[in-house]
Structure formats: structure tokens, C-alpha cells
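The complex appears here without one of its protein chains, the remainder shown in place.
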Amino acid sequence: MTTKEIEKLLNEVKKGTSSVGEALEVLKSFPYTDLGFARIDHHREIRTGYPEIIYCAGKTIEQVREIFRLMISKGSNVMGTRATPDMYSAVKKISPKAKYFSEARIISVQKKKPVIPDTKIAVITAGTSDIPVAEEAAITAELLGNKVIRIYDAGVAGIHRLVDKLPEIRSCRVIIVIAGMEGALASVVGGLVDIPVIAVPTSVGYGANFGGISALLAMLTSCSSGVTVVNIDNGFGAGFSASMINRMK
Amino acid sequence: MTTKEIEKLLNEVKKGTSSVGEALEVLKSFPYTDLGFARIDHHREIRTGYPEIIYCAGKTIEQVREIFRLMISKGSNVMGTRATPDMYSAVKKISPKAKYFSEARIISVQKKKPVIPDTKIAVITAGTSDIPVAEEAAITAELLGNKVIRIYDAGVAGIHRLVDKLPEIRSCRVIIVIAGMEGALASVVGGLVDIPVIAVPTSVGYGANFGGISALLAMLTSCSSGVTVVNIDNGFGAGFSASMINRMK
Amino acid sequence: MTTKEIEKLLNEVKKGTSSVGEALEVLKSFPYTDLGFARIDHHREIRTGYPEIIYCAGKTIEQVREIFRLMISKGSNVMGTRATPDMYSAVKKISPKAKYFSEARIISVQKKKPVIPDTKIAVITAGTSDIPVAEEAAITAELLGNKVIRIYDAGVAGIHRLVDKLPEIRSCRVIIVIAGMEGALASVVGGLVDIPVIAVPTSVGYGANFGGISALLAMLTSCSSGVTVVNIDNGFGAGFSASMINRMK
Amino acid sequence: MTTKEIEKLLNEVKKGTSSVGEALEVLKSFPYTDLGFARIDHHREIRTGYPEIIYCAGKTIEQVREIFRLMISKGSNVMGTRATPDMYSAVKKISPKAKYFSEARIISVQKKKPVIPDTKIAVITAGTSDIPVAEEAAITAELLGNKVIRIYDAGVAGIHRLVDKLPEIRSCRVIIVIAGMEGALASVVGGLVDIPVIAVPTSVGYGANFGGISALLAMLTSCSSGVTVVNIDNGFGAGFSASMINRMK
Amino acid sequence: MTTKEIEKLLNEVKKGTSSVGEALEVLKSFPYTDLGFARIDHHREIRTGYPEIIYCAGKTIEQVREIFRLMISKGSNVMGTRATPDMYSAVKKISPKAKYFSEARIISVQKKKPVIPDTKIAVITAGTSDIPVAEEAAITAELLGNKVIRIYDAGVAGIHRLVDKLPEIRSCRVIIVIAGMEGALASVVGGLVDIPVIAVPTSVGYGANFGGISALLAMLTSCSSGVTVVNIDNGFGAGFSASMINRMK
Amino acid sequence: MTTKEIEKLLNEVKKGTSSVGEALEVLKSFPYTDLGFARIDHHREIRTGYPEIIYCAGKTIEQVREIFRLMISKGSNVMGTRATPDMYSAVKKISPKAKYFSEARIISVQKKKPVIPDTKIAVITAGTSDIPVAEEAAITAELLGNKVIRIYDAGVAGIHRLVDKLPEIRSCRVIIVIAGMEGALASVVGGLVDIPVIAVPTSVGYGANFGGISALLAMLTSCSSGVTVVNIDNGFGAGFSASMINRMK
Amino acid sequence: MTTKEIEKLLNEVKKGTSSVGEALEVLKSFPYTDLGFARIDHHREIRTGYPEIIYCAGKTIEQVREIFRLMISKGSNVMGTRATPDMYSAVKKISPKAKYFSEARIISVQKKKPVIPDTKIAVITAGTSDIPVAEEAAITAELLGNKVIRIYDAGVAGIHRLVDKLPEIRSCRVIIVIAGMEGALASVVGGLVDIPVIAVPTSVGYGANFGGISALLAMLTSCSSGVTVVNIDNGFGAGFSASMINRMK
Partner (left out) sequence: MTTKEIEKLLNEVKKGTSSVGEALEVLKSFPYTDLGFARIDHHREIRTGYPEIIYCAGKTIEQVREIFRLMISKGSNVMGTRATPDMYSAVKKISPKAKYFSEARIISVQKKKPVIPDTKIAVITAGTSDIPVAEEAAITAELLGNKVIRIYDAGVAGIHRLVDKLPEIRSCRVIIVIAGMEGALASVVGGLVDIPVIAVPTSVGYGANFGGISALLAMLTSCSSGVTVVNIDNGFGAGFSASMINRMK
């Protein structure tokens, strides 16, 4: 609720075009719907520029379906991450337009196509096993209205596979680097380009990998400038932030 | 065993109204029953104001049932936490009054209604996935004789959903804040009220969440005063402590 | 800013007793003073019932002095924790009423005596080395208007030293238990009373003590109900929360 | 191989009662049998006073059976820890004398009864869920030739249940204390007796319990003297060490 | 070295305008200077758009001075982070234009003013103690050619201090949020804006703060989308990444 | 791509035996094949002396099969680690020469026998449960063209089982020591020989073993010189490094 | 307070040889002296067989001196661990019999010589740097009335230095093994003897040693039976427990 909106409302009250009761309602009722188990934030699309996105993990199938139902009824584009096939089946029943990206584990119901800028986001993985996280990032970015280039399995153990793709990578506006194990790829890419790099550690690996902690720490302590980091396996967060930057005017 | 009680007993011995043997029995036998695998503490209700509450995890179905049987036979209200549906079935067979709160995973057998004060406890969660822990807290508080207000899915990513409920929250005597991920909700609530806040970190989240450690650490290092913390996912502990404070005269 | 206050303000605008500009000012300017390096919150006393308390660690002597100067000029009681003797000297120069509690590392400037309820707070330590943290808790509670009982060096290695004090401890409304090493005292006290226990782990100990982590974990996993925990060495936090509960009507 | 034995052998060589070849054989062939996957140490019974004990976890059923077969054929008492029922069935087929202690997960084949001293070992648990670890300790101690007193569910949340048993506990020569959660029981027992205490942390608990780390750290940092610690859930190790001490002359 | 540049060079060799030897020299000698202890990368300004920036910690005063001397001689703007006053004195002697930002611990020698876009970067801290890290971020961004708005001491314990500044914050193109303790500010800001947030955990706090780990974990697990994270106390990294995004066309 | 190769190519361009286009192709296309999900590095055999080895964990059966298919078609020896029986079945269908080493979890397709030097590698385990990791190391070394001596179950609890094998161990050129629990065997072996020791911690053990961390730390802090360490359970890495050293001329 | 003592007291009350008031006094006043900052436990000598031992770290010089003064006045042998030379000077002034063992950092005032059994305790260290911890253990054991054999610098990197001493080691009743780095010595000694081993990890080492954690974990996960562990650097604890076992009848 910005200062401007408060001022406008106060002026309406003064002029009598709004009653005190009406204004009070507006001021006190933020636009969300209370489902009991969830409080859907209809205001977020206006406030943050993106509709609310549902984190499905930890929710029951019924909860996911009801949140989708409500948001579809408001005319929003809806997107759910970490969704299981069963959740998708339930959503599909209430909305035939629902799509499921199984590798990315994302359900989407898209009513209005976003405007897509010409600039691109690169999604690079170190290995084949990092692809599910990469797809979460790539699909997220595409659904939010971005062109995405995928470069998979370009880890530092065979660095020429990366060097070969450098011109293409350098043509992008943001780069997402996804790597497990020692996560060195983020530093190497960061040292070769002057483009913001969002690094995603993955839980790929074993032993002293500790479910992604090794890659996470490596990325946080990267000797290359321009690298920022999101949570382990958080493809969605990387895709979302990359979209923010790529769609910047 | 207080000083007063020792004094009284000694006086009885002196007067001859108790024999040495009798007094010795009283002094050495505290009132518990030994089931072999468990030693039920009948004295706790007098000593701590609350009957013993059974932590069912790690016990066999038979052990849970036998502890319930013994305590019911003593006329106590009985409550078991972290109970499975199978444990409930076994208890139900020996006590038709048994109830099961499945989301909270609590079995209760309530013989005498507790007196319920007018003041209230607020139970607030950051997300939908935190609800099972919240229900453990809320049901615990209700069974111990408290009015509870539930406010679920009010996390800081959409802070107006919390602000809207502030008057209601401020009308309570204790607040339980339940959050996973980064656990920021405890600090935000703590900064907005002058009421004791009991924070419960949950294991909700993934990656650098580390099964609730991130939320736990965040709550322990909260910059808001008046926040104390219980163990990860320990809804029972929060409900119990909140009840202690709320029922204080 | 409650619903009531918004309603009143809107009515004044309607009636013309407040202009739109005036109302806007009120709505947008919360009562704090911006010192550049710090933004002093004058509203907190009204909002949370306690004046802002200065955490001095990490601040320069000049910053501490200027924050004290500003707050004294507003007529508030002022209190600074983790303060060095040098900070105290600087504050003493601008306010002759300033006092320093050296063991507790607290500076206070008290203009108005708080009303002190008859109920008491017990502050218990396991060892002699825990006393500085205990004093931080005790002085905090006293400055906020509470009677405090100090029971120091009553650790479980000689548990009769605790048992002896039980009647006195049971006469209190809240208990603060302060222990380093294995932190067992919190569980033992929690099992003997039906009063809320706030446990403070201290960094006292060595080796597998890990700067207080062992005591912290022990207190969080306490088998006794009614125990909540604050950060390692956080005597202030315990004293503040205990005061909230003790001064509850 | 002690100095004495070398001396004796050298004398025999000198006298001609042993040939150089024979002596060499003795010196170079320590008495073990190589099964390919395991090298059974027949010398251990002489060297350490106890026959080799088989840690079954991580071995296949076939490996466990073959090790038992070999050791039985040598006339030793045999004992296997962390054994599954399937392992027991396989051993039972080759040795009808085999017994299975299911709660302790121990298989034993006992050919010769050990001499049992009059002194006793106390095995005390904090809770009911600690019993499987306690049984591993108790059965181990009994198989190695010791009298054991079991005191289960005597945690510090109801400390009188422990106090009541103190005379019995004090009559023992060694005490094993088994506790999960915050592990406070070890410190409390250690403070009440002048007998060696072997503390076993268990993985019982949840959240900040971290699979037994909290109890482990608490026991290592115990403020009571005379407490030593073994690995998490290591009932066998505690029983073995306790037996060593109890059987000491 | 892009495909285009290789093509051009090969064409020159073919045409005879470059000899094989010359081409070989170009291809094998990347433009850096070897100081023995350091290999200064003159190519970086072209490759990444920014001149090399010296991380002074862990270097001797002599090493820092010689790197500065070399880079100044090449006509670059030079900047050194984590610099001590002694390092500054040494640099000042060889370059009178050298400046020292003591709170940010940055030495700069600026020969050519960067073009500064109209868009702005917001640097927000939770507390006063976070200011040194914030200044490192702000000065870095300013030296790299950005306008910076500083909002210090706006932590969630008094959230109205932040709300009041929201219009100003929303007018920026990137936001840097700097917080120690529980790091909740990043989530709260992230939930209120639709602008990329770069979060910097600081080592401010004590106890379960663990030198900034608590804030780091909280920021990584933030429930607000659009938040990326850099290393603990890494003001420079945040300023550098923010500059990359802000100066994007 | 070495300096020499660049020089030769440039000379060919100059002489006209290569066109600019041809040279460009060579320079920019490193010899790998892009399968979409994987980028197979055909150059590695030349560059590192070993063909690419497939880490199968985290890949789908289809991905593993297609990578095998491609590499077999190029005439390489192919080897896949951490492979499941199902992966083997799929590979077997496209290549009847495929073999599966089930304990080592390795699939191999060997077209050309490597030359095998006379020197040997010793693979020593502390216990029976360490054998799967040992087999991964031993099979890897054998497939890469080395003679291997296996000495299993020679842990320090019965150190004579090791001493007995010392002459055989000392006859090797490299030693791989594999141990879980406390990992002491690496230090003991390292102290008895003057041969490089590669230590592999295993996740064998429980409790304070922490999935192999205890053994890993012990090996890293070994008091014996000449010991280097690989990741927990990384038999492949140890076998590969040992092969490099053993095959050194 | 044993059952027997209660019985005797009650009988006296009955007979009239004790008044109720007198008995009450005895029952409620355990024999300790409250110094305000410390509560000296005079009962411990009777209860645990050893007088209270002062842990001096974290206490002020004045506190240490006053505790010594009080305990000396009661006629006890007094011993203080982790004592600085300054503490010793202060104690020396009030008691000319005070002695300081500087390497062990122990102050002792011994009034009555303990009876010393013929059996011995071996104290073995891995390296020279472990000697201060070893001396703390050895002096503790000697002051408590034990014969001690010291074998220093016998680490596994040169295992024959240990083997040579085996007959002497085997002649002892308890063994204390003290090692930093990887702590392997405890397992090796444990595998060679049938005597209880108390392992003390030390903070000696660097890097992945983590202040003694590596040695601690190695000792807890030791593959040798009969090894129990005390806290990092806890020479006192080891000496105390060893004395308990050695002096056992």
C-alpha cells in the first residue's frame, strides 16, 4: 500500500466519493482469500509483478487442488513447483489447460501469454544428473516469459565442452550455473564472462558432498566476482531471479 | 517432597500416629508404578500441576496401550503425543472415550474437563506445510484447558496477511509462532507485540534448511526480544509451555 | 497502527478536523529518529510495552553515546547491554545518573521507577563461571521492574544443593536456569517444578562443549516439559522474557 | 607376542627342541584363519581375554554364517551383535545351540559357561525407547559372565524414580547409563555415586537431537567426574567395557 | 578468445599480414604480467567489463603496493578491498591520487570517471553493526559507477522503520540487504518488492549466530522469491553483482 | 590443445594445405558428441591417457545405455561405475561383450586389453563390510591395466593380521587402504611402509561415524606421512589414482 | 541420604533422642557452605569417595582462593585443575603447603597421604605435544593415590616404539591413551591388550583436526572393544576415572 494510494483514498473520503466505512474496508482488508489452511495473496501480482507461485511440497493433494481452483477462478496464471504426478492429475480434473513438466516437477495453468523480451537466459549444468534442477530453472523462466538456452553436461573435468559454447553464453543477459559435487563450474564461468551468474548447488554427488553442502560452500566462496547463490536444488529460485533481471528494462 | 511434608511426617512419628516403618515406606516409595519397561509417575500431577504425558514415538503399541491402561485406571486425564493410528486403535479398545487428533498425532482420554481461563493463545504458522506441528501445539493447549486462535499461512513473503490479524493477535496472552525455512516470522511477530512469543522451528523446507536447523538458528538469534524457542517440530512443547503461562494467575 | 486509529483518523479527515496532508503525515511518519547510523524507535515503548534496549556490541563508543543522548532527551529509561567500561565512561559524561553493572555489562539510566509486582523470578546457575550471564539476566529483570532470587552454583554434580532450595524456587513465577557444559540443570529443574523455565546455555566449558552448543542442544532436547530456550549466553533475552511473564496480570 | 614367549622360543631353538623352521612358523603365523572376506583372529581370546565378537551389520548372511561355523569348530564361545533374524536362522541351521536375543539383536553360541563374579553391573535407561540399546549392553555383559541389574525409564523428568533405586545402584561395581534426548541422566547419576559410570548416548529423540549427537555431547561435557562415554547406540561397547571392569580382580 | 578473433588471425596468416610466429605469440600469450607472487590479468577489463580488483587480505604490504604500481602504470582504475591503513600508506606513497575508505576498508585509485546511469542501488542494513559491510558494498558500487541509497538500521524488530522507506526502496533497480543475527530482513524486503534482492549475511551476533551461519542459512532458505545470496560479510561481492545488474542496458 | 598443435595448424593454413574454414572448424570443434543430456568427451583419452568413465548414479537407464552405445561405436573401452543391475541389462542388450562386477557395481566393455606392468597395487581393507568399496577400487585398477593384491579384513583391532602380510604389501608400488569406523588402518600402514598410500574412508559404522566423516577426518589428519585421501566410499577414485602412479614409467 | 540414615534418624525421633526440629535441620541442611558465588559440597567426600575438585577455569583468582581457604579449613585435601600461575600464587599465600604442577596446571594442598594400591595406571601419548594433557591425567591419578607409568611419544607412525613397551603396559590395571590428530593410538592399544582403555582426544593438530574433533570421533568409533572416551583435552577426567577403577577392590 503506497503513500500515493493512501493519499488518493484520503482525498476520496474528503470529497465524499468514498465513505469512511468503505475506506476502512479497503485499508484493513488486504486482498487475500483465507482457505483456512492457506491464505492466497491476490495482491502479490500487483505488488511484486508476479502472481503467487505455489510450493507444493508438504501440501496435501487436496490443498494443492483447492489453491489452484481459487487462483484460476481469479483469472491468474498459476504455477506450482515440486508437484507430484498425483497433484497434477487432481489439478487437471478442474482445469483441462493444466500442463505438467515432469522432469521439472512443475504444474502450470497459463491463461495469458507473457510478453517475451529478446534477451536470453543461459542454463548450464555440470553433469547429466543436474538436469532435473536445470529443468526446474528453465521451465520457471520460460513460464515467466523468457527465452532460455540449455547447455547441459559441460563440467570442468572437460572444460573445452564449455569453452566451445562461450560465444553463445556471452550473448545472454543472465546465466544460471547448476552443479553438484565440487561446484567449480560457477567459478569458471564467472571468470570468463561479464554477465551476472546465479549459481545453484545441487545435491548430486555422495560422501563428502553432504547433500549439496560442498557445492554450496564452493559457490559462496567463489573467487570469481558477479556470482550470487541460491539454495541447494533451488532451480525455481534461480529461474525466478534470472527472469527478474532478464525482463528488466 | 517438601520440607513441610517431612515436618508433618516426623511429627506423626513422634506422636505415634505413624510408626517408623510406615513413615519409612512413605519416604522411600514415591508414587510411581513400575511396568518393567516404564515407570509411571503418579506424583507428577501433584508436583508439576499436569499429569504425565506419554511420548509415544519409539514405544511399541503394547507399551503405549499398557501405559494408557494403568493411567486411566488411576483416574487421570491421559494424553499421548506422536501417536500412530495403530496405537490409537489399541487404546480405543481399552477405553471407548479415547479420541485421536490425526493431524496432531495425539491420543487423548479426558475424564474431567479442565477449567478454562478467558485469556487466549495464538498459534500462527508461516505456511501450510507447518500445520501438523501447529495442530500438535493447538490440540495440546486445548486439552490442557486453553482457548486457542489459529492463524495459518501468514509468512513474511506476504506480510500484510499478518498485519491484518494483528489486533486479534494482540488480544492473546501468549503467542506460538511456527515456521520452517528461514523462520523469519518469529522475529517479525516479536517486533510487533509485547506478548511472550514461543517459537517452533519446523523441518519444512529443503537444501540449506537442514531439517529445520536454519529456522532453529534464526529463531535463537532473533533480533526481537521476548522470543524463546523449543526444539524443531516440537509443537507439544510449545503448547505445554504456552498453557503454563496462559493459565498463570 | 491499529484499525481503530485508522478509523479515527479517517473520521477527522471527513469532519475536516484533520487535513489530508496532516493525515498523510501521520500515516507515513512513524515515530523514530534517524541518526544516520541508527534509527531510534520511539514507538516501541507504546507498541511493545518496553523502551528500546541498546545492544552495544559492534557499535562504536560514539554511536552508543549518541543513542543514549537521544533517548535520554525523550525522557525514556535507557538500558544498554554488552557494554564496555569505556562506553559507560562516555555515557556517564552526558548523564550523571548513568550506572554500570560491570559483571552484567549493562549501562542503565533510569528516570522513572517501574512498578514492581510481588511475584519473583528465580535465576539459578549450574556453576560459578555462569555468573556473568546470570547477572545479565538478573539485572535486566530488575531494571524492568521485577524481584529476583539468585541461586548460584547449584549444578547436578551435587544435586542436593538444588533440592535444598526447592521451596524457594517453587515460590517464584518464572525460573531462569543458566548452565554450560552439558546443561543438565534445565531438565532437572524442569522435572521438579510446574513453573515456566527459561533455559540459557552458556559457552562455559571446553572441548566437545563447542562454545555452548552442547548445552544448547541439551536444553532444546530436554525431556522435561515447560522448558523454552534462548541463545547461548543470552542472559538479557532470558531476563526480558521472564519479566514479560512475571509482570503479566 | 610377549618378550617372555620370544625368550622361551629362542631357548628351545638353542636347545634344539625346536628347529629354526618350526620357530619361524610360530613367529610368522599368528593364529588366524583367512576366509577371504574375513580373517578370524583365534589369538584374540588369549591376547585380550575375550573371544572375537562378530559385528554382523554390513556383512551378508553367508559371511556371518561362515564366520560362526569356523569359530564354533574351534570350540570358542561365539557372539554376534547387530544381527538380524535372518542371520540367526542361518546360524541356527549349523548350530542348534544358537540363541537369539531379539531386542538386543545378539546371536550367541555358548559352549562353556563363564565363571560369574558376585559383583554386579547396573544398566539404567532414561526412557522406554532406550531399552533396545540397554538390552544390547545387558545381554553382552551377561554372556561375558556378569550379573546385571536393569533399571529402565528412570529419566530426570521424574528424578524420584531414580533416587528410590539409589541403594541398589550403589551396590554395583560399574554403572551403565543409557539416555537419548539431552542425556542428563549420566551427569545426575555420576553426581550421586562413587562408581565408574559408562554413558551410552542413544539416537532416541528428534529435531535438535541429531541422531544422538545432543546426548553424546552432553555426556562428553558432563560436569560429573567419573563418567566415560562410548559411541551412540553402542550398547555392546558399554557392556564389554563394564564386564572388563566388573571382572577385574 | 572468441571464434571471431581466431578467424581474423587465421585470415591474416593466410594473407601474409601476420607471420606464423606472430600469430603464435598472440595465441599463446594472454595479456598478463607475472610478478612472481601474482599474475596480473590485464585482459580482464576487456573480458569481464571490469578491471581486476585486488583482494588485499592475506597479501603483504609489499605485494599490495607492487600490484597497485603495476596496474596504475597500465592506466587502469585500481581498487583494493579488505585493505589495512598500512597498505593504504604504502600505496599513497606511489600514487598521490589514492583514497582510503576506512569503514569499507577499500583503497581506490581512479583515473577515469565511469559513466553513471540514472538508476539506483539501495543498500539496507538490519542494524548499526552491519554498517562496515554495507559501506564495502556501497563504496564498491559507487566506484564502479552507480548511484547508491543508504538505509541503515531498519531491522525487523521495528518493521515500521522499513515500511516508511518503501517508496524510496521501490524506486531502485537492485537492492542489497545486509543483516546478521537471524537475517530475517532479506525475506521481509523480498516479500515487499519486485526487484532483485542480493542478501549479505554478516557475522554480527553471538552464540548460535556462529559467525554469520545463521543469517546465511536463513537467507538461503528465504521464503521470498527473487533473493540471491553472497558469502558472509561479502559486501564487495554484493556491490559488484548489483553494479552488473544496475548498469545493464 | 597444445602450442605445438596450434603451430602445425597455422603452418598448414599458410601453406594452403588447410583452408581457413577447415582450420577454424578444427580449432572450434573439440571432439565431443552432444547427446542433449550428455556431452561425451572423445578427446579425453588423448588428453588424460584414459577414456571417459561414466558415473552412472543419478542417470536414467536410457541415458547410461545411450552413452555406452556412442562410446562403443567410437571403438573405446568403456567403463561405468555405480551401475545398477538394470543398467547392466540394458547395456548387455546393445553389447554382448559387456560384463558386470556386481560387488563393485561396475559395467565394462573392453575391446582392447591394456598393457599391464609388472608392478602391483595392494588393496587392503580394515573389515569385511569395506569389501564393496575395495572391489570398486580393485576392479577399476584391473580394468585400467594393473595387477592387484587384495588383503581384506586386516583392521587394527588385530594388528598381527596386517603385520603378517607386510612383506607382500611392501612389494607393491602403491597401496590403497580402505577403512570405515575410525580409519586408523591408513595411519598404521603409512607408518610401516615407504610407498604412497591412498586412503579411502568408508561409510561403514554407525553413530559418531556420521556416514564416514570420522574415518575421513582421521585419514586427513593422519600422523603418518605419504598418505593422501579421496572421498568417502570413492573406490573408483582410489583405483584410478593408484593406476596412474603404478603405470608411471 | 540413604534409606538407612533416614531410618536411623526416624528411630531417634521416636525414642526422643532427636527432637523434630533437630531432625528437620539434618534432613533439610545438606552439608555445603554457600560462598554466594559457589556452594561448596562437603558431603561429596562421603558420597563419592573423593573430595570436591575445583575446576578453576572461568573463575576469578579471588574465587579460587576463597574456595581453597574454605576447603582447607575443613581439613580436606584440595585440588584445583586448569589453574593459572597467578591462582597458585594467591593460594600459596594462604597455604604454604600448596604445590603447583605447571605442565598439568594443577594446584594441590595435600594434608593426608592417600593409601596407594600396588596396581598401576599407564599414561601413553601419541606425540610430544600431547604431554600437557597427559600430565594433567597423571598428576590427577597420583594425587588421588595411584602409581603411574608414563610412556610418551609412542604414536602409530612408528608403531615399534609402542610394541617395545607392551609388557610394561600389560602389567597395568587401566590404560589412559592420549592422542590428537587422527587418534589411531587408542584403537591400536585397545587391540593389543585386555585392559580397560580410557581414550583422551587432544586438540593437537591443525586443519581438518578441528580442535580435537577428528581424534574424538575416531576414538568413539574405535573398532577395538574396551575403549571408552572422555572430552577433548580432559586429562583430569581420564585420571579421575582411571583412579576409580584402579583403586577398586
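Each chain gets a letter, A, B, C, D, E, F and G, in the order it is written, and its residues are counted from 1.
The rule is simple: contacts are C-beta pairs under 8 Å (C-beta built on N, C-alpha and C of every residue); 3 or more make two chains touch, one makes a residue touch a chain.
These numbers come from a predicted model, not from an experiment.
The chain that is not displayed touches the following shown chains in the complete assembly: A, D, E, F, G.
Considering the whole complex, the residue from E:Ile72, E:Ile107, E:Leu162 or E:Ile232 that touches the absent chain is E:Ile232. Note that of A:Ser18, A:Thr81, A:Ser108 or A:Asn209, the residue touching the chain absent from this view is A:Asn209. From the options A:Ile40, A:Val91 or A:Val188, the residue with contact to the unseen chain in the full assembly is A:Val188. Residue F:Arg173 is the one among F:Arg65, F:Arg105, F:His160 or F:Arg173 that touches the chain missing from this view. Although one chain is not drawn, its touching partners on subunit E can still be listed: residues 1, 28-30, 32, 36-39, 41, 43-44, 52, 55, 57-59, 63, 201, 203, 211-213, 216, 231-234.
Interface residues of subunit A facing the missing partner chain: 126-127, 155-159, 181-184, 186-188, 190-192, 205, 207-210, 213-215, 217-225. Residues 2-4, 47-50, 53, 166-167, 173, 191-196, 198, 216, 220-221, 225-232, 236-238, 240-241, 244-245, 248 of subunit F touch the missing chain (whole complex, contact as defined above).
We take it that only the chains that are shown with their structure count from here on.
Most remote from subunit E, judged by the distance between CA-atom centroids, is D.
The distance from the centre of subunit D to the centre of subunit F, with each centre set as the mean of the Cα atoms, comes to 38 Å. With each centre defined as the average position of its C-alpha atoms, the distance from subunit D to subunit E rounds to 59 Å. One finds 25 Å separating the Cα centroids of subunit D and subunit G. Shared contact sites, meaning residues of subunit D that touch two or more other chains, fall at 127, 157-158, 191-192, 207-209, 213, 216, 220-221, 225, 231-232. If touching chains are joined by edges, the resulting network of the protein chains shown has some other shape, matching none of path, cycle, star or complete graph. Taken pair by pair, the chains that touch are A-B, A-C, A-E, A-F, B-C, B-D, B-E, B-G, C-D, C-E, C-G, D-F, D-G, E-F, F-G.
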